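Note that one protein chain of the assembly has been removed; the remaining protein chains are unaltered in position.
Letters A, B and C mark the chains in the order given here, with residues in each chain numbered from 1 onward.
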C-alpha cells in the first residue's frame, strides 16, 4: 500500500489507497470553496471521491464562534468508495472554533494542520478554551503541524494593494495550496478557475493565485513535513466523468426527462434549505424551455405544478419536510385527479424547523401517509448523488405512464454531497414519450388502460374532449362526481391498484452478497454508501451478510418479501426512528431490527459494521467464522 | 317477543324489541328534522336509540333529483343497541327519488310508506323511472302503504292562510304524525318543540301542529294499517339522560374539560363539513368563557390554538381531513415546542375533497405520520357519540399532563349520529388542574418531570421565567437552539419516550368476550357498534369470538400485544384500506387480517358477522361448534 | 383611453372565425344550486358571453375552488377543474404558464378567494397572470351552510357568530387594488346585461382581471345586496361607471359624485349650481379614483358597478415565455448532451 519515493528535498512520497481530509474554518473562511476545489482536482485526476459539506444554518454566524464553523470533508481514493469517510485522516483547522468543533472526530494519530495565527487569546476565549491547546500539550495524541497561515499568506500578497480584509479572504487558498503539495496535486484546475472567476478583478485573481502558490511552496520549502502522499487514480468504468452533487443531478435529471418525454418542464417551487439549489439551477435552463415559478408558498408551488401537468407539461415541485407538509392537501388532489406530478422532498432534520441544514430520513411515512383518506402515490428514493439523475427520469416515466403523482425522496446529504458521475450517453436514456389522448370517440376521462390502469391524459386544447375533473369522488370510467357508495369503494381500490401495478415495471430488489444467509442489511436513500461499505467489510471477513437497498418505497419491488425471508435476520439502519422498519414489518411480518440514529449526520461505516457484528453475535455466529 | 293487544279500532298492537325506520325525501323535505323529532320522542320514552343521518353535499340539490335525497335512519329498541340498524324495517319515501335511492336497502317484506302525490310523471322521469313503481307491480316483495300525504296534509291546513309552499313544507310532520301513531308515541315533545320554535309565527306553528295531528289521525282512521307496534323502554342504567350527537358531546366535553382544568377554552377553527357544528356550538358558550376564533384558514386556526396554549389556555382546533393536512406543519411545531394543543379530526370520506358528508376512517395514518421528521403525538378515538364527551376530557388531561399535542379522531358517523347519553355527575369527573410553573429558581424550559417527561408550562406573564421557544431543535433541559448531533438524537428519543409514557396512565385494552380464543375482532372509532353487535351475535351462537376496541391509537395500551396473541386469528375491520391493520402488524408482528370497506357508510352488522364467520371457517371452526 | 386593456384583447387562435352560441357552452350536467340562487344568473351570463371571445370551446378552461360557486365549471361545456379550497389561482397560474394559448377563468367565492385563498389572489393579481377571476360575493359561506365570510358585515349573526362577528370585513376591490391588479370590476347577479358586459370586458383584458359579482344566497344570506340592487332602487343606489364619463347616477340621472378637496361626496345636479362639469370623471387608469371607488358603498354612497380599473402591464406568462425565447435566441435551443457534459469533465479509458 505504500511505496517510498523521493522528491528533490528528500521528502518521502507514500502511496495511499484512500485519504479523507476535512477542511474546517469560520463560515467566512471559504471552506466550502476550498473543499470543492480539492474535490474537482482529485476527481479530474481520476480518483473516486465522495464529499460531505457541513455548514451552519446561520448565513454568517459571529466570526470565530462554534455555531459559525463550516466544514467540508472529502474522501478520495484509488478504489471504489461509497462514503466521504467516517473520520478524517487530516484535519485542517483555520481557527480555535474549527479545532474545537472537529477534534473529537479526528482519530488518534491523525494529522492536524492548524493556522496558528488564529489562536489569539480572544479567539480562544470565544470558544471557551482556558489555555492554548497548541501549547498546553493537550494535542499530544495527534500529529500537529503548526503553520502561521495568515502571516505567511499576507507576506506573499504584500505589495499587491489589497486591503487587509481582501488578503484575509485568500488564506483558504494558502491552505489549499499546501494540501495540493502534500498530496502531489496539480494546481492547474484551480488556477484556471481563479482566472475565470475573477476575470474582471485582476488584483483579486492575482491575490488568490499568489496565496495558492505560497501554500504550495511553503510545503516545498518548510522542513515540517517529512512525507508526501499520492493516491493513484481509481479504476472507474470507462467513460466521461464529471463531479456532481445530488441537487445538480436532480435538476439535470428532470431537464433530461422532460426532453425525453418531449414536453416542457414546469417547476413550481418555494425556496427552502436544502432544496433551493434545484430552483437556482433550473432557473438557469431557460433555453431548454424550463419554466420556473417561484411561488408565494409551497401550496401555490404544487398547485401550479398540478395546473401545468393538467395542461400537458411535466409538473414538478420540490421542497423539504416542512414544505411537503404544507403541500399534502394538494398532493391528495393530484391523487384524485390522477395527474402526473412529481414532488421532490429533499429531507432535512426535523421535526418542525428542526436543524435545516442537516440530513435525516424522517419523511418516509409523511410522504406515504400524510394525506387525508386513502391517497396512494408512488415513492422513489435515489441512493447516491449520481442516481439522483436516473431516478428523476424514472419518476417522470412512472408519473406519465401510470398517470400518478410520484414522490422523489432525496436528503441534505445526497443534495450537497458530490461524487464522480459517469455522464450517460443520450441513446442509453429511455424514451419517455406518452401520447396525449386526442380521439373523442370512446373518450371517458376515467377509463383506464387495462395494463397500467392509467386514465387518459386529455389536455385542454384538444377538441371534443372537454370534460371536468376535480377533488370530489369520480364515477368510475365516466368521471362525473359520484356519491355512489360502491363506486367510492371501487375507485379507492382502483387508485391503490394502479400504484401497485407500478411494481410490474420495476426491477427486483437486488441483493449484494449471498442470496441467502445470516444477515441482510436493508436500507434506502442516502445511507447506501455507509451500508455498502460496512457490509463489504463484513463480507471481506467472510461473514454471511448481504446488502439490499430499496429505491422503490411504494410500491415495494415484488420480490422484497422473498429477499427478506432468505435471511436469518434483517437489519434496517435508518436516519429516523424506524420508518421503513415499521413498513417492512407490517407488510411482510418479518422481525426486522432497526438501527436508528438521528444526529443530522450520515451514518459512520464503523457504527454500522459494529451493529451488524452485534446482530451476528446475537444469532450465535462467532466473529469471522460465518457459514461460507 | 310480540303480544297482541287491541286498540279502539280493533287494530292489533304488537310488541317489538327493536324497530328501524328510515325517513327519506328531498333535501328540502325536512327529513333530518323529522328523524330528529322521532328520535327525541323515542329517547325520552326510554328506548335505546341510535341514528344515522345521511344527507347530500349539496345545500339544495335540484328538487326531486337523486343527489338531492336526504335520509335519516333511526333504530329504537327495548334492549341495548349499538348501531342504527343494518337495514330499515320501514322506509318512508316522500318522492320517487327517495324511493329509488333507498329501496335497495329495504329487505323483502319490509314496510314502505309512500307519498303517492309525489309520484307524478315528471318526478318519475327525473330519476329515470320508465313506469310508476307504485302501479307497475315492481314493489310486490314489500308491504306498500300508499298515502297521498301532500293532498291529505293540505286538506288539513286549509283555511289557515298559508301559501302553498308553506303548506308543502309541513308535510314531513304529517309523515311524522303517522309514524307516531304507528309506534304509539306521544306527540307531546314535538308539539312543545313546535311551540317554542315558531313562537313568533303563530300560523306556521299552527300549520305544523295540524300537519302532525292530521298524520296521527290518518293512522287512527284509515283502514290500511292493521297493526300498531310498541317498543317498550330499554333497561338503561339509572340516571338522567339526554340525546346527544358526537359533535355535541365533543363540544360539551371540551367545555367541561376546560372548566375542570380551571382554564379558558380557546377554539380556533375554520369551517368544514362535518366539523363545523363544533364551532357553531362552542360559539354559543360565551358565558363559559369559551373564546372561538373563526380563522382565515386551517393553518391560522391551529396557529392561534398554539398561541393560546402558549398563553396558558386550553388550545383547541378542529377540522376534517383536508384541513388536518393543512395543519400538519404547525402540528409539528406543537410537537417541537411541547405545548398542550388538542386537534380534533372529524374524518370524512377521502382522498382530497372526496365525499364531504360521508364517513370514513381514512386519517389514522395521516395524524400519526403526516408531519416532517420524527414528530410523535398522542392519538385518541372515541367509539360512540357519548364517548366523545369522555375522550374530550381525556384529551385535555393527557395534553396538559404530558405537555403534548393530542389528536382526537372522530368521524362523520359519530359526529352526526345520536344516542341516549347518561349525563355524568360533575363530581365523577376528573380534576384536570395542572399548575403553571412560577418558580424562577431552577427553571429550565426543557427540564422534564421525571415521571411524565413533561416540560414546564411557563406562560408569559410569569416574572423571572422569560425564555424563548420555537421550531428549531432545542438543547435538552436548557432549551436554547442546538445543532449538537447527540442532543438532536436525545431530544428525538425524548419526544418519543414522552408520548410512550402516556401508556402508563391509560387503562388496558379490554376484551369483550373470552380472554383467549379463536377470533379477536379489533376495531377503533365509530365502528364500535357494528363490531360489537356482530361479535355478540357470534357469541350468542357460542363461537369463541371476542371484541376489543382501541380508544388509544398512540400510544397503544401496554397489553395490546398480549391481547392480540391470545387469539388464533385477529380480524381488523376498518372503513379504510387497512391502516390500523398495518400498524398492528408492524408493531406486534401479528398476522392481522383486514376487512375494508370504503363506501362512505358505516359497516353493516351482517357483513361483519359474515366476515367473522368466514374467518372462523378458515380456522377450521365448524359453524356453531366452537371450543367453549 | 390610451392605456386601457393592455395589448388589446387576448388573442383567440388564428384561422377560421368560430361561430358558437350560448348553448354550445352548456354542459350535460344537471345544475345543482338551490332554486333561486344568484349563481344561476352568473352561469347564464357566463355561457352567453363565451361566444364573444372567439375561442373554440376546447381552448377555454374554468378552474374553481370549493364553495357553491365552485360548481360552475361542471356546467360549462369547456375544460374544467374543480380544485381545492382557495387554491384555484395557483392551478391557473401553472396552467397558463405551461399553456399560454388557453383562455383561463377562475371561479371563486368570497370565502374561497379572500379567506383561505387570500394570499393566492394577491400574488396572482400582482404577477398579472393572464386569468380572469370571477368572485361570487354572497358575503357568507354557502356550501358549509352559513358561517361568516371575510366580507360579512361587522356584527353579523351567523352560525359561527351567534353573538355577531367581531371581524372587520375586507373590501375585495381594495385588496385587488393593493395587489395592483390590472383589471378590476364589479357587477351584480341580477344586473344581467351589465354582468354580461362586465364579463365581456374581463374576457378581453390581457392580464389578471378581477371581477366581483354581488350574488344573492337566498338560503343563508338572503337579500344581502337587496337594499341597493332591488329593481326599484338600483338606479338610485348604484353608480354605473363608464370610462371618460362623469359619475352620474339616479333614476333621474340627477345625482353625481364630486371631489371635495380629495374626498368624494354625493351631490345633486342643479342644486347649489352644480353641473356635470363639477363631477368626477371616471378614469380606469387612475389609481386614486380606483381607491376611492373601492371604499364607497351603500348607504353613504351609491355602490359603484362596472370597470373600476383597467391598465396595461405585461402578463406573467408573456414575460416568462419572452425570457425563454430570449434565452433560446441568445444561447441556442438547449442541447441535452452539451448540458450533461458541461463544466469540468474527464475521461476514463
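One rule holds for everything that comes next: contacts are C-beta pairs under 8 Å (C-beta built on N, C-alpha and C of every residue); 3 or more make two chains touch, one makes a residue touch a chain.
A quick note: this is a predicted structure, and the numbers were derived from the prediction, not measured.
For the omitted chain, the shown partners it touches in the full complex are A, B, C.
Taking the complete complex into account, C:123 is the one of C:123, C:139, C:194 or C:255 that touches the chain left out. Contact with the undisplayed chain is limited, among C:18, C:259, C:274 or C:348, to C:259.
Here one chain is not drawn; of B:191, B:236 or B:447, the residue touching it is B:236. Counting over the whole complex, chain A has residues 58-63, 65, 67-68, 270-273, 276, 279-280, 283-284, 286, 292, 294, 296-298, 322, 352-353 touching the chain that is not drawn. Residue positions on chain B in contact with the hidden chain: 40, 43-46, 189, 233, 236-243, 252, 255-256, 259, 264, 266, 268, 285-289, 291, 293, 295-297, 299-308, 310-313, 315, 329-330, 333, 337, 422-424, 426, 459-472, 480-481, in rising order. The set of chain C residues touching the chain not shown comprises 115-119, 122-123, 126-128, 150, 163-164, 166-171, 174-175, 177-180, 259, 262-263, 287-289, 291-292, 295, 313, 316, 319-320, 323, 326-327.
We adopt the following convention: only the chains that are shown with their structure count from here on.
For this pair, chain B with chain C, the centres built from the Cα atoms lie 40 Å apart.
Between chain A and chain C the centroid-to-centroid distance comes to 45 Å (mean Cα coordinates, whole Å). Chain A and chain B have CA centres that are 46 Å apart. For chain A, residues that reach two or more other chains under the stated contact definition are 329, 333, 337, 470-472.
Shared interface positions of chain C, i.e. residues touching 2 or more other chains, are given as 66, 82, 84.
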